[in-house]
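All protein chains but one are shown at their positions in the complex.
Take a look at chain A:
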Amino acid sequence: MAAHLKKRVYEEFSKVVQIPHEEAPAKKLRLSKPSKSAALHIDLCKATNSTDALQYLLHFARKPVETESVEGVVRILLEHYYKETDNSVRLKIASLLGLLSKTQGFSPDCIVDDAINTLGNEKSHQVLAQLMDTLLVIGTQLPESPAVRQRLIEVACKHLSDTYFGVRNKCLQLLGCLGMVDTPLTKDNEGLVRDVQSIISDYFGDQDPRVRTAALKAMLQLHERGMKIHEIIYDQACRLLSDDYEQVRSAAVQMVWVLSHLYPESIVPIPSSNEEIRLVDDAFGKISHMVSDGSWMVRVQAAKTLGSMLQVSPQFLEQTLDKKLMSDLRRKRTAHERAKELFTSGEFSSGRKWADDAPKEKLDTNTVNLIASGACGAFVHGLEDEMFEVRIAAVEALCQLARSSASFAEKCLDFLVDMFNDEIEEVRLQSIHVLREISTHITLREDQLDTVLAVLEDSSRDIREALHELICYTNVSTKECVQLALLELLKNLNKYPTDRNSVWKCLKFMGSRHPTLVLPLVPELLSTHPYFDTPEPDMDDPAYIAVLVLVFNAAKSCPTMPALFSDHTFRHYSYLRDSLSHLLPGNGLDLVDSRCGLGSVESAQLFLQQSLNRVSTIQNLEAPGAQDLLDFTIRDLRRLGELQTELAGAADFCATYLRCQLLLMKALQDKLWNMAVPLCLKQNVTATAAAQQILEETYKLEFLYSGLDSRQVATIHHVRLQAKALQLILTARTRQGLDSLISSCEKFLQDIESFQRLFLTELPHLQDSFVDKLLELMPRLSSCKPVELVKILQTTLRQSGLLQLRLPEQTMSINSRTMRIHRATATIIEPTGESDNPLRFTTGLVVALDIDATLEHVQDPQNNVKVQVLYPDGQSHVIHPKPGDFRKPGPDRHRLITQVYLSHTAWTEPSQIEVRLLLAYSSSSTSLSSPSKLGWSDSIDSLPTPETAVEGTIPFSKPVKVYIMPKPARR
């Protein structure tokens, strides 16, 4: 249905242009019905039997109807409706009415009465149901008229007593969508005033499960529309939890959940005792109970909902992990408890004794509660469920609950760790992610860490990487744990050398998190000896680097540590500091002369700000001096970005911006402007190139960096405008064709307008700038001749100064990590480009090349990231990876693991192709253009301006060379 509607809307949109042409000559025929409806009328009259009529209607439904003719069509349909005896035709008409009233721009209030009237003498239940559906559509189309609503609701109430479940369903749906809680609704026989809720809740006890479901759904719909559901419903909903039908139970779970959020603190009695508990606890218990329901759909639903019930009391929450074990009526400790006990007693897990888990104390038979009332063991069941959907839901719920309760997080740790062993990879992965998310609350015990680390040998890369991610955030308790983790990681590194980066990163965090635990390990790790010099380890050994990363990161906050280092360690530090700067701390090691001079992030920040301020004085400088200053500043900023990863984005952004300015300045200061046109051809070329480059850079600025605010975007656009002006001037100077000049002038004027429109709020900040001046001259510009315009532009461009770049406020505060400027980057990990063995394949066939890349700070990579393959002959292919190839290992990070297919005609010898990643952009997707562009109606009058329709790609990864060799096919 939805596809159909969409198609119709689409057709309608594409047809719009034609109408004026058709209508123009037919002005006189105002009285006649629009052609469409007339045709329908004739068709329907021609139809001799119902099958024909149905065919016509079906045919008709495929074509769009113009807004103005909808009413006519509706009238004809209604007319036919009354004449028609066949149910199926009437049904189709009814559904068409609904479709038609959805037509954009048509207000269905004129057909409400007719639609309601049709209900009156309808005998067929199916048609009635369809009519109710139509009324529902009409009602939703007219949200502003309470009178119509009221009428529709009354109609719905009347038909609620229909014997056919479909009609009742639709009536309930209508009540749910349109009913109002605050206005008392109808008076029933006894003259009682009843509201929508009590009417709907009457149908909770309907004989048909579908109607019961519909009633619950209607109630949920009411809630979604912001109406407050009465607390009385709670009891009724709870009763429905034990319904025979799964869809009812599923809806009831939702209902109970909604109510538990509305009235968490209400008190409800526990049946068969005179105790009372909070409603949210009661609901939690009841939903927990549903985790062992017979239907897995309900189980999923229940497990999911549990996660968001954060207000539940801790003792109930902890019960969900409780499962009292017994054996032969004697209490048994769970394996978890045993493990903990063994750990605390200092003995390592033996497990070797038969009946090691032998039950101890004798249980009193009366206290054993087999069907636990309430939440008992809900998660234990959920995590052991047969369906992985339920298990995943349970894991997610655990995560949500654990995040809000530290003690619960502690408790659920064992269970999550157990899930690392699930048979389905998705579940394993999910539980690792979850553990990472709650890891702030927990400290792993040694035995737990052991289990966690065992997974490092998993052959699935996703699992390993997730686990590395987890270890980055994990707190451990003892130095043995650190050692254990290091050992396992090194083992991992040995087994899967491709995990190198990820393992190093892991150790970086490990070190910086546990400096004091690393300290006692240092001599052992670096194999130093108090008396003897030990041989210098190989600097290229990944394992040694891994150890160094751990140690140096720990040393950052542990000033006593460097004393333990030997000489070569210091040397290695400075080497690594340069080669793997992202892994090593930027400062803090007084062992090394901090040649970067910059202290913390704050001082880097300060430096950045100062540089920018310094640049703002540029106006006062002479041309060569200004250029030098810019040059130096750019260099400084780039270096700063390399050293201070946290500011890399911002520094890079500034540097690129300044580079644009520099280019612009150079282009403008060339002498060419005073020369005659024919003499300056050469300079012209450089200036054109500069303009082109500036344009490219501005796109990079706009789309490669995230976290920009509108002010910065305006600045970027401003530069772009300047570049365009420059281009225009250059065109004017070189080309003689006036036509092209006129059109480019017009285009430029449009650009200015759209700039003004887009950045209306930012204009006050742009005072004295190029645009500001242009806008002042705007009335003159739009009327003057191109040549004159070019002249004006030339002077304005030269006079206008540099627009100072302001970094967003958020960047200045260290704490808010979110709003930093980040540069989208991509690193291709595989292929490495180091292989000398060409990839051989037969021409005409394809070869698959595995690509593995990490993307950082890329928004919506599924749509924007593309792979480009450049062949030596200049051919290039752009490949769009499947959405499933992107994984999200962490916030703001994506991982692209995909295959691209290569093919080429035969070569005589192997050669290299280049592979790189592209970031596709289209300016219509910028945050500033309104998302309402999708609406069909308004796109008709305001055609997208050329400026906003710019699309392109930015290469944002280093190209990687792959050696390939297409062999000629053997015959």
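Everything that follows uses one rule, which is that a residue touches a chain if its C-beta (ideal position, glycine included) is under 8 Å from a C-beta of that chain, and two chains touch if they have at least 3 such contacts; residues count from 1.
As a working rule, contacts and distances are computed from a predicted model.
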From "Auxin-responsive protein", "Myotubularin-related protein 8", "Integrator complex subunit 11" or "NEDD8-activating enzyme E1 regulatory subunit", the hidden chain's UniProt protein name: "Integrator complex subunit 11"
Chain not shown: contacting residue from A:Leu383, A:Leu398, A:Leu413 or A:Leu758: A:Leu383
Which of A:Gln207, A:Ser783 or A:Thr908 contacts the chain that the document leaves out: A:Gln207
Residue among A:Ala454, A:Leu564 or A:Leu606 that touches the chain left out of view: A:Ala454
Missing-partner contacts on chain A, residue numbers: 161, 163, 189, 205-207, 244, 292, 294, 323-329, 332, 334-336, 351-356, 365, 368, 370-371, 377, 380, 383-388, 415, 418-419, 421-424, 451, 454, 457-460, 495
